[in-house]
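A single protein chain has been removed from this complex, and every other one stays in its place.
Order of writing sets the chain letters: A and B. Residues in each chain are counted from 1.
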Amino acid sequence: MEERTRNLFKELLSSGSGKVGIAFIIALIIISLGVIIIYPPDFGLKYWSNPVLWADNPRAAPPAWTNLFSSYNQAETVIFETNIPTERIPGVSTTKVLYTFNLNHKADEPPSFISMTVGNIKYNNRPPVLIVNIERPDGNKIELYRLIVPGPLPNEVTPFARFSETPFRIQLSGNHEVVSAVSNFLKQEFDVSISNQDLLLSGVDIAVFGTPQDDGKFDVLMGVYKIQVDAFLYNEDDSIGSVKFVAGGSVHGFMGTDTLGRDLSIGLLFGFPVALFIGLVASSITTVIGTSLGIISGYIGGKTDTSIQRAADIFTNIPLLPILIFLSFIVGPNLFIIILILIIFSWPGLTILIRSMVLQIRSGQLVESSITLGASRLRIMLRHIFPQTAPFVFAQMIFFTPSAILAEAALSFLGLGDPSLPTWGQILEYGFRNGGIYVGYWWWILPPGILIVITAMTFVLIALGMEPIINPRLKRGH
Amino acid sequence: MKETRNRMIRLEDVKMYFQSRKGLFKTVEIKAIDGVSVEIDKGKTLALVGESGSGKTTLGRLTLRLLKPTAGHVFFEDLNITDLEEVHLKSFRRRAQAIFQDPYSSIDPFMNVHQIVEEPLIIHRIGKKKERNEMVHKALEDVRLTPTQEFSNKYPHMLSGGQRQRVGIARALILKPEYIVTDEPVSMIDASSRAEILHLMKNLQDKYRITVLYITHDIATAKYFADRIAVMYNGRIVEIGPPEKVVKEPIHPYTIKLLAAVPEPDPSNRFKERGVVEGEPPNPADIQWGCRFESRCQLQKEDNCKSKQPTLVQIKPEHYVACFLKDKDKS
Partner (left out) sequence: MKLLEVKNLKLYYQSTRGTVKAVDGISLDLAKSEALGIVGESGSGKTSLSLALMRVLPSNIDTNEGKVILDGKDITQLSEEEFRKEIRWNTISMVFQGAMNSLNPVLKVGHQIAEPMLLEKTVNKKEAYKKSEDLLEMVGLPKEIFNRYAHELSGGMKQRVMIASALILNPKLVILDEPTSALDVSIQAQIMNLLKRFKKELDISMIFITHDIALSSDLCDKLAVLYAGEIIEKGTAEQMFGKPKHPYTQLLLASIPGLKQDASPKFIPGAPPDLTSPPTGCRFHARCPYRFDPCDKKPPPAFKIEKDHLSRCWLNEGDKK
């Protein structure tokens, strides 16, 4: 047996398609293993379906590296996050804790938004106060926002904890306090009048990060912006956990974002092990069921054969899609249900093929000699018939894996998938649903499709590389 | 009256009819065996000689109960195995084995020699690992596949046809069966190696006192290795007797023609045509009355030939023939 396996690999590696296939599948496995180790198990529900976590990402932003290709320098998302204050100034009754962030803005456009997130604030007496300032490269300073931490509730005991589970995020760009502050700044510094309404609509960031021109437009002001978050604590034991300042870009990350701001690279990476899981689980279970039933059907014959074949006929003739729609309506979309359905509707094909192979083998002398020796039916089926079908079965399994992956992608694409899990099909579906094609969100639509194709192709290449073993007449002459 | 204790196999008026589908609605009955009664004594070799369509392979299968006869009885020693279910046949299978024609397809290409020869022991739960290894070793020595260590690990595709056939023989013998059916054991082996395999089989048969049913189309090898030869034609035995008698003094017209067709190495052969049986072999699906050989028989026929089936009648001591024209010369 070992020699056969060695021969298998030798044959596989000798062909071009086999080499490419093996290289790809090793890459797929490594990436998938990495994802499994790094990502938390409830990734789908906790992270992907949780809008709060990617609130700070720009919406529908192309990948950051697209910046390299255009002369127009787009703003990249910059995130400042720290638990440690830049400076701590103790005082008599008030401790001042300073967080300073230096943002070097080099883009030809202002950030798409600015936000601040604070978390894990503890206080004992008077709630702390935070003030957000920004100092522009031209020396102007704007006090943007003042946050008073919510006070203690009637029955609460010290220490009072605020924002410990979910940090508190303020979208500064959409906050009316900020808008007023900016409006005033414009009037004072540049003698420009823009109503709060208009400022809100066009985006406060243009003004914060730009200089107004005569034509009413703003020129981007490049340079170093100093963002200062001053926190005033009124008790020695008060503390501020994390402070985060985000200047949103219009490009983000390795693969861009979708309309909810989700980082697509994270979603797409998650798709690797999911795709492999779906493919391999669906195809291996289908193969086991299909092969066993095929061998039993072909060898035992009679009523058993007839009943298995009729069952296969029934399943082949039931239309898959209406059943799926029906089921997802009742049970709700669920990845395991999808895999189960794929298995139930795929085993008949294999059974019918294996059965005809077995019928041929059964009439050969090998089976006759085994019966003469006194072998039981089970022994003959397992020990003598199955190994003869094994190369074919194995190849079928490999061929079926991409089918399963594609089927799941198609189902997700039709909206029957499990929306809590970011499979490639799901990402594709969401992209289409949000008009990705028409608006041109290429970074959202193309990658999942390409990844599906590459994964499917990997398995096909391996199956092609293995063909000479299954069909010795195709053996390559060396 | 023969001692029944000496008898290994007995077939009593056995018939084997197959149903075959012809077209969408018609079924045709194929009379593969149409009334055969024969016995094989313990330790003896009976050769069953016939061409394709004679039913010889089917008869061999019947004696091993790989088929259930349509009519008649099959006895193994005193046991009537005609209607036994497969589960009750397991102990019979330990005592009756077969060596098949095609050494390429009758052994599992996915098992190595050791596993192939060991398998019968595992099926019948004989011995523990260590004992089984010794038995395999001995069986391989018996068939001269030495050094046994070297051959044990090889797979069938690494062996020649003759070597594979020896593996088949070792496998058949390891259970020390009392009865072996061997169907064309050397027809797929080179001419110069055939005698070697046949000699080997004969020696092993003598050594272990095995009863053998030797099925072949080659009457010349049958002459060397059988104690009796039975000539079959279209599902019936037409002549049976000791080899020297059947080969040197054949009686049935078919036997005579069959012997005339065997090539002998004589350079003058090329100048004369052989007197052979003309026409095509019979179609077992054709409905037949009368003697099976009648349509190809060139002798002067009598009325019975077309209407009744001849039965085996003793013509000389130990020599029986089924022919209306010949059963008159009793001596």
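Just so we're on the same page, a contact is a pair of C-beta atoms (placed from the backbone, for glycine too) under 8 Å apart; a residue touches a chain by one contact, two chains touch by 3 or more.
Only a predicted model underlies this, so the values are computations on that prediction, with no experimental measurement involved.
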Answer key for B:Glu85, B:Asp266 or B:Glu302 versus the chain not shown reads B:Asp266
Per the whole complex, from B:Leu79, B:Met158 or B:Ala220 the residue touching the absent chain is B:Ala220
Touch with the missing chain holds, among B:Asp190, B:Asp206 or B:Glu249, for B:Asp190
Hidden partner sits against chain B at residues 51-52, 160-162, 190-196, 198-199, 217-221, 223-224, 247, 257-267, 269-270, 273-274, 276-278, 280-281
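As a convention for this text, only the chains that are shown with their structure count from here on.
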Between the Cα centroids of chain A and chain B the separation in whole angstrom comes to 70
So, in the complex, the side of chain B touching chain A is made of residues 64, 66, 89-90, 93-94, 96-98, 100-102, 105-110, 119-120, 123-124, 155, 168, 171
Seen from chain A, its contact residues with chain B in the complex are 1, 3-4, 364-366, 368-369, 371-376, 379, 383-384, 387-388, 390
